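As you look at this complex, bear in mind that one protein chain is not there, while each of the others sits in place.
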Amino acid sequence: MLGRKKYLILLVIFLMCAAFSFAGGQKDQASQKTTLRFSWWGGEDRHNGTLAAIDLYEKTHPGITIEAEYSGWDGYYQKLVTQIAGGTAPDIMQMSSEWLEDISGKGDLLVNLGDRSDLDLSGFDEKFISTYCSIDGNILGVPTGIGGELLIFYKPVLKSAGIPLDTEFTWESIVDLGAKVHNQSSDRYMINASTSDLAYLLQKYIIQLSGGYIDGKNKKVLFSVNDATKAFEYFQTWFDNNIVQPLAVSTLFDGDPVENPDWINGNFGGLREWTSGINKVANGRPADDFILASIPVLDGAEDSGIKVYPSQVIVVNSKSNNIDAAIDFVNYFFNDEDAIIATQTIRGVPASSIARNILKENGLLDPMVEKATSVSMASMGKPFCSLQNNSEIKSILKDVIEEFGYGKLTAKKAAETLILRLESKLSEL
Amino acid sequence: MKNIMKIHDFDKAGLIYISPWIIGFLLLQLYPLLATFFYSFTDFNLFTNPKMVGLNNFKKIFTQDPDFWNSMMVTFKYVLLAVPLKLTFALLIAIILNTKTKGINFFRTIFYFPSIIGGSVAISILWRFLFMRKGIINNVLAIINIPPTDWLGDPKIALFTVSLLSVWQFGSSMVLFLAGLKQIPSTLIEASRIDGAGSFRIFFSVTIPMITPIIFFNLVMQTINAFQNFTGAFVITQGGPMKATYLYGIMLYNQGFQNFKMGYASALSWILFLIILTFTLILFRSSESWVHYDD
Partner (left out) sequence: MMINMKLKNYNRILKYIVLVLIAWVMIYPLLWMIGASFKSNAEIYTSASFFPKDIIMDAFKNGWNVSGQFTFGLFFINTFKLVIPTVFFTVFSSVLVGYGFARFRFPLKKILLTLMISTLMLPDTVVIIPRFILFAKLGWLNSYLPFIMPALVGAYPFFNFMMVQFIRGIPKELDDSAKIDGCSSFRILISILLPLCKPAIFSVIIFQSIWMWNDFFNVLIYINSVRKFPISLGLRMSMDVVTKGDLNQVMAMSVLSVVPLVILFFMAQKYFVEGITTKGLKG
């Protein structure tokens, strides 16, 4: 009895297949307009500021449309990578300078901006660009802002523990004075740091002791077991003197120490943060409540290990169909006065001196962000070598610190384990 | 003769009914499947073309990757913990809700909320509140003098806490059980009652057997899902502390999208595939003895 119904069903199948083929891409009709795609991540301020700059550009360049593809941070990198793999990456992209090495090393994906005479990079410090935005001598990205890291202390907690506000915060003083904070109240701790932050700080300590961390090119570990043991022993004093919360408590807020209710309730003396996070740290409290201090540096250290780097970089896709138009926009974005005023410090203190001057003239530089940046730059360390930012290398340190913090490894054992795992991973990569 | 011919024709129609799936499979699913299989024998960093490396990935996984064995164990523990708990809860609640209960619509909707909210940002924040050392759970337990536990910070307990998140979302399994219970013809129940069977007897001899197809479905689906699941742990613990909640799915995601070893990740995923397939085949085989179909 299938009879006639059979044809009906076959018709449905045919229609589905037809739908498939016709559902395919509505290709852009060849239009007079050039369209550029520009992607970035950020928060509301950054979206609004960047859109304003794009608007201004479109008004003065009527043949060009810029498709803004913006979103939050979650998934941005994965999406970018997927797009690159599928050949559909945007023309202009915001990236972290740390990704440049991974992405550029794998094929000719980014335009060499150093070669472009239509891009004015004179406002940027040459060394800054050649260190952080170039790979093998090719300038691959334009730095947006200057990012750094520093310590931020909360005056009320220091005051009530009797710590003078003009203390010089050295590695020793943090322990000596910090113990007072916890003694004053068992709810309070000197430093709000969990595994990730401890890893950052320990790495600096090691670099300050030994002058280096790893040599990516020659696949060598640059510090000795002794150096590492000293570093771990130092941080053991943090746990022993209750400078930090036990890992089992703080690990819930690893990577987001600002979300720790104890921080919001004012139970911590300080934390380590990137300059871009300054405003989040204050979280509505007056700027006066905070002391901005450099991460401590050991006397006689050659390299402080403190990172100062581009907040982000803007790159141009070498597979784009409109490279000239893209470069023109990038040039405008970084050098045009109106664009600079529209974007202000949404990506940190501008890396371009041209931009900084314009903002200063117009009173638009956020004082706290500016101060944080200069504090960080004052103790700037040597640039991280390649592979130091490699995700697998980074997680080795995190894992070892975690095991150390949970008491599974002694300081000496932790040092040995760290070196062993680093060496083995370096030989693999 | 005519009857047999009719039936033969009739059964062939089945192929036409499943033709949408066949088309979909050939056009949309076959290529990705084969591609990932191919990738598992390559070094593929997503930016350049894959490079053949033969069985290297698999060799490394089994002999040089401590994370692999750890994640295997963590995931197995998770599956054995979360799936039975979740299904038991779902079935019990469904049975309770299937009786004449005042406000049953209201309860049903509320029990389903966790599944509706899903993996939202709110959940991860709230979960931290509940389970941090000074969190609500510890505060409640303090009332009966139980000392505070680090539900998410203690490597020995963290996995259990993460499983709770999955169990808490039992709503979808519950909905399916309810649907199955509702599909039982009331005439069957009435007939048994007329025959003199009591409620207990009816429950075990009629109701349960009639919903075994759904029990089976939930069992298979929840198991498959539990093996691959990772968003909860990823957001709340990032696989920590000390990889105590480093589910296979997290390891896979990190290898693929963080370390850019798509070839390696593909190999990992096909190993997982084989494990899940084995489990599922065992479940299917066992179903022949306890699942009751009316055909």
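The chains carry the letters A and B, assigned in the order they are written, with residues numbered from 1 in each.
Note that in this section a residue touches a chain if its C-beta (ideal position, glycine included) is under 8 Å from a C-beta of that chain, and two chains touch if they have at least 3 such contacts.
Being a predicted model, the structure only gives us computed values, none of them experimental.
Chemist: Write down which of B:I23, B:M72 or B:I157 is the residue touching the left-out chain.
Modeler: B:I23
Chemist: Contacts of chain B with the missing chain: which residues?
Modeler: Chain B touches the chain not shown through residues 10-18, 20-25, 27-29, 31-33, 35-36, 39, 46, 93, 96-97, 99, 101, 104-105, 107-123, 125-126, 129-130, 135-136, 168, 171-172, 175-176, 178-180, 182-187, 210-211, 213-214, 216-217, 220-221, 224, 227-228, 249, 252-253, 256-257, 262, 265-266, 269-270, 272-273, 276-277, 280, 293-295.
Chemist: Name every residue on chain A in touch with the hidden partner chain.
Modeler: Looking at chain A, the ones touching the missing chain are residues 1-3, 5, 8-9, 16, 19-20, 23-27, 37, 39, 41-44, 46-48, 51, 67-75, 78-79, 82, 85-88, 90, 256, 259, 261, 264-265, 274, 276-277, 279-280, 283-284.
Here, only the chains that are shown with their structure count from here on.
Chemist: With chain centres defined as C-alpha means, what is the inter-centre distance between chain A and chain B in Å?
Modeler: 36
Chemist: Per the contact definition, I'd like the list of chain B residues that touch chain A in the complex.
Modeler: It comes out as residues 6, 9-10, 13, 16-17, 19-20, 23, 27, 45-48, 125, 128, 131-134, 150, 152-155, 237-238, 240-243, 254, 257-260.
Chemist: If you look only at chain A, which of its residues touch chain B in the complex?
Modeler: Residues 1-2, 6, 9-10, 13, 16-17, 20, 77-78, 81-82, 84-85, 102-103, 106-107, 109, 195, 246-255, 259, 261, 391-392, 399, 402-403, 406, 408 of chain A touch chain B in their complex.
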